[in-house]
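Below is one structure, written out as structure tokens, with a few remarks after it.
Excluded from the complex is one protein chain; the other protein chains are retained at their positions.
This part shows subunit A:
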Amino acid sequence: MIFPQKDQSKKSESFISNDEKQVVIGKGFDDTLSIDEQLREWLTGRMLLFDELPFPVEYIEQQIRLGFCTSYHGIERKGNHYICNRCKNTDLSLFSPFPCARCQKECVYCRSCLMMGRVSECTPLVTWSGLEISFSYPNSLHWKGGLSPSQKEASEKIINVIKNGGDLLLWAVCGAGKTEMLFEGIAHGLERGKRIAIATPRADVVLELTPRIKQAFPDVPVISLYGGSEDRHRFAPLVITTTHQLLRFERAFDVMIIDEVDAFPFSADEMLQKAAEKAKKKDGSLIFLTATPEEKWQRECISGKRNCVILPARYHRHRIPIPKFHWCGNWKGAIQKGRIPQSILVWFRKRLEMGKQAFIFFPEIQWMERALPLFQHYAPEIEAVHSEDPQRKEKVQKFREGNIPILLTTTILERGVTIPNIDVAVVGAESEIFTESALVQIAGRVGRSPQFPTGDITFFHYGKTRAMIRARNQLLRMNREARRKGLIDD
């Protein structure tokens, strides 16, 4: 989009403050003017830069004067502080001035949400303030599957929160069937005209989730949003999105469901957490899904301070495999000397002999690549993957097809990957990168399918850590809880 360059006086004139807008409406709304449906689709619940809209600036300004849209300053100065109205960043080190060619002044911009298009003092953000789009989809759920009694219980709680607002944490072990538990609640919300977002930190999860949701709700418009998505101008009652794209929304959703709250980058990025808060309507419902909540949340759940449902068992009614700890000595030293530590070697050769597939997790790419030839010595088909590997997808696919006996990996495969019958080892489990939640997720790769509900998970370590112990305790507690509730048969 190319805008004609304008002089500054004209520009400042055109951003009407809220009071002025009220006056315009007060003078009598011109009802011969109808709503621009296209603009409404673009802007409902969204907060966008002029540059993100395919309409001429003059047109948007006219719509603002008519009261259909409202504009806000991109960045507001409050005393010595700044606040970015898109990402709510207030960290001074993430603001910087630059000589701006648009406003011809030193203009402060936000570095926190820069990757979504630069917001600066002279770039206004526009929202829709006209009549909202209303909808209702009764009986929208076409899913034929059934829920287990414990899934049913969780589903009830979700419906309740969607009905009455508030927040809920759904703490369900890996493989509990979280998505299915949402369906009833979503159907309920859609019937009552509630706009629903399912947000997740990872774009690949968005892509995986979208067809499942579309299949369950075939008559409801569903859009999926991620960087470069084709749906970014569309309105839909049901939105599946990355947590980053939530930055473009403002008070949009009655129901905000955040999947894998503990996953990177959401858990580490305050900006994304603020974005989720901003994208939700004030009295809306907030639902978190996770298999591994952070420590503080766990405590709040257990002490009853946080509204939560715990699902301690997998839908296939088998217990979760518990990790074994195995001291392996200075494994880095051993690899440097060109050998695999004895205990790991024994474990590894046993899988090879049995012909059972396995993941071996490493804390760092560098060590994994050094170890790879040592493993390949026993079976040349062994491969290694990491996040920057261009053949990442192909290798995982080859593993899935059974053409790779053992796959060395970094934490990229810690979640989301379901392969029926595998064992898992973690080398260097004492590393900082293996947090409690990472270890629980890794252990969760084992015994996923009802045909092969068991498997071996071993943490090879050079000194036990708190995270390892907490991870094991968490899984033990889940199994105990499940047994008490009669959710597993063993």
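By definition in this document, contacts are C-beta pairs under 8 Å (C-beta built on N, C-alpha and C of every residue); 3 or more make two chains touch, one makes a residue touch a chain; residues count from 1.
To be clear about the criterion, contacts and distances are computed from a predicted model.
K.L.:
Tell me the UniProt protein name of the chain this structure doesn't show, selecting from "ComF family protein", "Glutaconate CoA-transferase subunit B", "Cytochrome C oxidase subunit IV family protein" or "Branched-chain amino acid ABC transporter permease".
P.N.:
Cross-referencing UniProt, the chain left out corresponds to "ComF family protein".
K.L.:
Looking at A:Trp42, A:Phe55 or A:Tyr109, which makes contact with the chain not pictured?
P.N.:
Checking each option in A:Trp42, A:Phe55 or A:Tyr109, the one touching the absent chain turns out to be A:Tyr109.
K.L.:
Considering the whole complex, not just the chains shown, which residues of subunit A touch the missing one?
P.N.:
So the residues of subunit A touching the unseen chain are 1-3, 5, 51, 93, 96, 98-102, 107, 109, 111, 114-115, 117-118, 120.
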